[in-house]
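For reference, the structure I am asking about is given below.
A single protein chain has been omitted; all remaining protein chains appear in their positions.
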Amino acid sequence: MKLKDLTSPFYVWQRAFEKPYTQSKPTLNREGAHAYRGFHINDIEKCVGCGTCEEICMNNAIDMVEIAAKDSKKGDSGLVPRFDYGRCCWCALCVDICTTGSLRMSNEYTWAADDPDSFRFTPGVDETSWQDSEHGYRRHPEYDLLKLVRPEMEMLSPDEGLKSFDEVVAGYTHEQAVVEADRCIECEICVATCPANMDIPGYIRAVREENFEEGLRLLYDTNPFSATCGRICTHRCEDDCTISTFGKPLAIRWLKRYIVDQVPAERFAEILNDEITENGHHVSIVGAGPGGMSAAYYLRKKGYGVTVYEAGASGGGMLRYGVPSYRLPDDQLDKDIDYIVSLGVEVKYNTKIGHDIEFQQLMDKSDAIFIATGMDQPSSMRIKGEDHPRVLSGLTVLNDVASHKDPGVGKNVAVIGGGNVAMDAARVCRRLGADVTVLYRRRIVDMPADKDEIKEALEENCNFVLQAIPVLIEDAESSDQVTIQWGEAEMIAEDGKRPRPVLQEDRMHTDTYDSIISAIGQSGDFSFLPQEISDQLKQHWGKFEVDQRQRTAVGKIFIGGDIANDVADAISAIADGKNAAIGIDAFVSS
Amino acid sequence: MNKQDKNPGNNRENLIKLENAGLTAEEQQLFCDAVPVPYEPYSLEFVERFHNWIRANSLWVLAFGTGCGAIELNPLMTSRFDANRFGVMMRPTPRQASVLIVAGYSSVKTLKRIIRSYEQMQGPKFVIGLGICTINGGMYYDSYNTINCLDRYIPVDLYITGCMPRPEALLAGFMELKRKIKAGECDGANRYVKDFDWYKANQKKVIKKWDMPDYNW
Amino acid sequence: MNWALSIFYYIVTVLVVLVYGLLLYAFIAKTMARVQGRIGIPIYQPFLDIIQTYGRRTAVTHGYMFDLGPVFRLTGGLGTLAFIPVIYGSEIFGNFHFAGDLLLVMYFIFFGQLGMALGAGESGHPYAPMGIARGLAQMTAFEVPFALAVIAVFMQYETASITEIVAAQQGSIYNWTLFTNPFAVLAAMFAFLGMSMYPPFDLVTAPNEIPIGPPTEYHSAYLSLLQTNRAIFAGAKLVLFMNLFFGGATNLPIMVLKTWAIYMIPVLIGVAFPRFKVENSIRFFLGVPTLVGIIAVLYMQYWGTV
Amino acid sequence: MFDLKRYSEAELESGKFTKLWHGPQHPGITGNMSLELTLSGDDVVECKTHVGYLHRGFEKLMERRTYIQNFPVVCRIAVPEPTFNEYMYAAAVEELAGIEVPERAEWLRCLNLEMMRLASFLMWLGGACGSFGMSTVYQWTVTHRDYMLDLFEEMTGARIYHMYISPGGVRAPLPDGFSERALSVMNGIEKLLYEIERVALNNHIFKMRSQDLGIIDPEMVDPYGIVGPNARACGFKRDVRKDAPYLVYDQLDFEVITADKSDAYTRTLVRYQEMHQCISLIRQMLEQMPTKGSFHADLPNVLHWKIPAGQTYVKSECTRGEYGYFLVSDGSEYLRRVTIRGPSYTHAIAVMEKLVVGVNIADVAGLMVSLHTYPPEIER
Partner (left out) sequence: MGYAGLQLVNTMFMQELCERMTRQFDCDQVMHQKDDLSFLRVDRDRLESALMYLKTHEGFVHLSFVTVIDYIEDGFFRLNYMLYNYDKATNIGVQVDITRENPSMHSIHHLWAQGWTYQRELKEMYGIDFPGSPRVDEEFVLEGWDGIPPMLREFDTAKFCEDRFAKRDGRESQDIKQTMRDNLYPERGES
């Protein structure tokens, strides 16, 4: 025994003369650290209700609920997360994975109550003491659970692309497709945005799991033009993809294309296994475009006898004549149409209603009629001289190219307009070896064309002249040429509305081109409709008014496609076709 | 609180029969079925109020670390947060304790001990459910061995959410408990007597090895 | 003196000692808390605790002995206090005294413990008898030096009346037993360490081994009685030691000061050391303290002249 | 080799001996478990451990959760020391999934682990003193542990369950000014440790109580699978950090601490020295740690993360010794099987039951603490 062992313990008393450890102030509610994972805060303005938080929560602590302050809209389900603080473990995975960054945490942590059912709240909606807290856990900017970067897809270089009409986009390789599909968080927000309400997360999952047969079945559930849409769809879904808040949206379109590319056309029948039981009814469809053929497919699947009347020599409508083959090769379009035809749909080509057959005849022999003639008449620029022979319509140019004819645009071309047709026309002209100038009234962000198309057009050295309003078209010195007068425009916003281009009279320019391609829009031609029917069908801004299932005021007649919807793209037409099929089925069977 | 509505079987016949049920009356007495005695508040109101004030300021906590929440009781009771200065003290024996802290999840095996401890405590007694697991199962909502809602097995006077609740949150919880006791709102022990059969039925539903002596003398 | 009045004075004394005992307890608890680096209980906390346990509305009993245990314990405390002059020469705090009261006090000190032992033994909890066994064993052990010290004091003052012992120490600080008979005081203070239930001798209630010990099963009003007794008994013990060895007290402040100082001795050691096992404890008391006690007696026998 | 029973079952049940339950509701037990002691007088003649009061079925629950969802779950397995679970789980998943962790993340992980070790030891040291009746030291150490928890709170966002080491790296870099604050806490703890050395380790009664208590014979170490400080205290130079260096331990300067006799006191001493070692390691790391660079590897989409089929065993040195995860994946989004090997498993059951025989009832708590066991990791 050492004496030191008896004396040194008394050293404890030294502590009595020091300041106590006890934290006397503040005793309660000491503020948590700045990055403390306390109670949740949700910015419901930002929240799109994607439900990823609910999915990742391992404790089932999150419910997605409807709230009064928010409605569903495209790209926003209108739901917000409600937390059960009888479950939450404050791991903050929900914050890490939050696609919009709306969810974060405060550094508050005190909540005591006697009612066990009271520990539920909807952050951002329910009044809480911590909702304005500045501190608390946030996802570190360099730390991502979401996959924000798209794999680079192989594309023809602009120079290469210009040399031929070969497809520009190579499509994903297997690895790329799986990696890209893996990015999907399956929030299902995009389903509402897709006009056809395709099961996008479903077929992306199929890609991820490399189950392409299942993927194809899912595609054909809602869209019989999958090969086509996989190439040229306007992919509104990608605009609303929740990943796009912080990163690149999912390449939904390319994944769809990837599925169809994996399955050879011969195996479609075997995989889709569409068994048809005839039900004895007959439906006539006017127009073999995407809308018409889609309706034909779904009606046929339900057992209807279907006859499609097409004025052109082959099916596909605008997809064939309006979309150049470097975006949509003909064989791909044929793949889709051939499958539909193979189910027993009768297509009468070169048959124009009102010319080869009277509309009334269809009315008499069919149980229902679906009209999807599309808009094939170019709109007028409403300026003087637009009937000049060197002023061509964009559609005509594309049509000629599609039918392997030379449109004769010359070496120096002006394209007027900013839509997809304008872009296509410009790029076709580039492939024909012309220098292209695109004149557009507004800014590049206002262009209705696809972002990809604009980008590719720019890459292919199309010269964009923006905020340019054509004023006058005149003869040029040479008869092979034409002169256009245009003025610069200023974007002027009037009382909060969308800015409008206003012509600046003092800044006028005059240019001379070999030809001018006008591509500022199209309209439909409904002259085949008998007057009494035409009177009954309501029109609005050149479009027919229809309901959710494409029904019109005339019971038997259903209308869809570009002539009925506002967006006028392929996928909307396909969706219209499908919904018309449902509507017709309901109508006929009632 | 319409507790009656929540009680599916508030008569003695509906009690779940267990393996011990077939024993002779003498042996059966060994197993807890006797209804505890309810207690009356003092007949004079100001006396009761005075006592409530005293009870609130002298909380004796049973030192039973039932789950992971016990880890935050250590700082609470020691120098940094020093709950002693608020009259909160640890008692190692249930007979003397007035507050039972169910610290987080309770496994079925522990629940049995919790009930046993609770029944040995003398009224008025208070129960604090600590952490999410006592409220709605928390982390272990799908575990085969942990209960989800504590208030089905013993009456709970206060819940503190968190995983784990920090010592400060615990202190705030104690302040809230004090407020409730002073206001005379904590009648958990009498609720337990009143709905004894309901509680027992729930307990017997999860605790299958029911060799619980009667501790309600 | 009127017996009724002296009983009234006694009751007053008990109350004062109770209050003082509780305050002293709280103060010591705060001191120990301070060493541990915290603030500790409020000074009035022991009062609240007593009323709180008293205010429990249910109680269970384990038999008559169980009920009687706390009563015996309190009787021990009250009896001890009854024959100790809290303040020397004071009419109110003088208490009862007669020629052999020190012996009676010694008896009362054990009476409480034994009564408690009987009661707790009936509680049925295994920790209670274990605590009792430890407590009695340790008590027997520290009783040896304490008895020797008291014998030495008897021999020194040639009286068994506490009042007279106090009287003999008046006048100068050098008249205190502390200076006149240092060995006896040393031996007694060793025993006091054992009596006061602070580490290293707190093995009766050792919380990490046998939680609470004998009173494990005591609750509600029983516990309230025990707590009351703890305050009174601690006060009585302190006053006894003050009277026997530290010259007693002639007024309240001196009493407070001296008892506090005596109380601080076990506390001083208590916070610095862990707990003994029971055999260590017995071995300890039968070692040096007993030796010192014997020396004290021998010293008085052969050299002690006052 | 199994058992050195001195009494037969029949004798134990004969009523000759006292049966005493030590726990689960008992202040002298670590965590929530119980010892069924059979006593002859004050001495234990037989002991049965009862665990399972904290059983949550983690291994089952983890089979039901995706790989990312498991990472907040695992830290609950050993409550006072969650970080090791996070690291082991992350390491196992990374190994099977073939993920390369950035260097900075390795340093941050290592720092986090060492801080956890120190915090855990602090609490343990307090408990070791407290179990012998020195509650003063317990109060001090728990407070200083709380200062460590403040650091954790800053670094990770939580006090107890940090959920910081996620598969792929860590969730956040160090906040600004962290190392200054960490160093000042380290200085405080170092000062405290010297105080404790004076007050407890050089305390006569503490030595008296703990020396020769629960001696682990070197012969016992292998059959009983004793690891960590318990084994090191009887001279085995075994430390996963040295034997199979993980994270950045091969870049740090430290020696394996051993002693020559594993009784309760020596085990305390070994751990005491390891605490100093922890402080030194933390200081080294704060100095050498890279302050730039990525701290989290790219993961596949965690919502449907599939890991190729495989099995692996990863281990690390926690405060109690070898802590390991055995992970089996079957190519799906869910793991097939995980086994968590906690050193408490053998320390608290087999070793405890052997060592406690012949020990005084008063020393059971002290012995239990000196083995440093955490019940939640036994039953999981």
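To keep things simple, chains are lettered A, B, C and D as they appear, and every chain counts its residues starting from 1.
FYI, a residue touches a chain if its C-beta (ideal position, glycine included) is under 8 Å from a C-beta of that chain, and two chains touch if they have at least 3 such contacts.
Since we're looking at a predicted model, the values are computed, not measured.
Colleague: Among the chains present in the display, which ones are touched by the chain that isn't there?
Modeller: If we consider the entire complex, the absent chain touches A, B, D.
Colleague: Among A:E45, A:D117 or A:E545, which residue is in contact with the omitted chain in the full complex?
Modeller: Residue touching the chain left out of view: A:D117.
Colleague: Consider the whole complex, including the chain that is not shown, and state which of D:G52, D:P218 or D:G235 touches that chain.
Modeller: D:G52
Colleague: Against the chain that's been left off, what residues of chain A make contact? List them.
Modeller: 49-51, 54, 60, 62-66, 71-74, 77-79, 84, 86, 116-117, 120, 187-189, 191-192, 196-197, 221-222, 298, 547-549, 575, 578-579, 582
Colleague: Kindly note down the residues of chain D that lie in touch with the hidden chain.
Modeller: Residues of chain D in touch with the missing chain: 1-3, 51-52, 55, 57, 59-61, 63-64, 95, 220, 222-225, 227, 236, 238, 243-245, 250, 310-313, 315, 322, 324, 326, 328, 336-337, 339, 341, 345-346, 349-351, 354, 379.
Colleague: Tell me which stretches of chain B touch the chain missing from the display.
Modeller: Within chain B, the residues touching the omitted chain are 108-109, 112, 135-137, 141-149, 152, 202, 205-210.
The definition used in the following text is that only the chains that are shown with their structure count from here on.
Colleague: Between chain A and chain D, what's the gap in Å when you average each chain's C-alpha atoms?
Modeller: 54
Colleague: What's the distance between the Cα centroids of chain B and chain D, rounded to whole Å?
Modeller: Chain centroid spacing, chain B to chain D, equals 31 Å.
Colleague: Averaging only over C-alpha atoms, locate the centres of chain C and chain D and give their separation in whole Å.
Modeller: The computed centroid separation for chain C versus chain D comes out at 44 Å.
Colleague: Going through chain A residue by residue, note those that touch at least 2 other chains and give them in order.
Modeller: 9, 11-12, 15, 20-22, 32, 89-90
Colleague: Two or more other chains touching the same residue: where does that happen in chain D?
Modeller: Residues 26-27, 73, 136, 139-140, 143, 161, 199-200, 203-204 of chain D each touch two or more of the other chains.
Colleague: Flag every residue of chain D that touches chain C in the complex, lowest number first.
Modeller: It comes out as residues 18, 20, 26-28, 42, 129-136, 139-140, 143, 199-200, 203-206, 208-209, 360-366.
Colleague: Once bound in the complex, which stretches of chain A touch chain B?
Modeller: Touching chain B: residues 20-23, 27-30, 32, 59-60, 84-90, 109-114, 116, 119 of chain A.
Colleague: For chain C, which residues count as touching chain A in their complex?
Modeller: 31, 34-39, 268, 271-273
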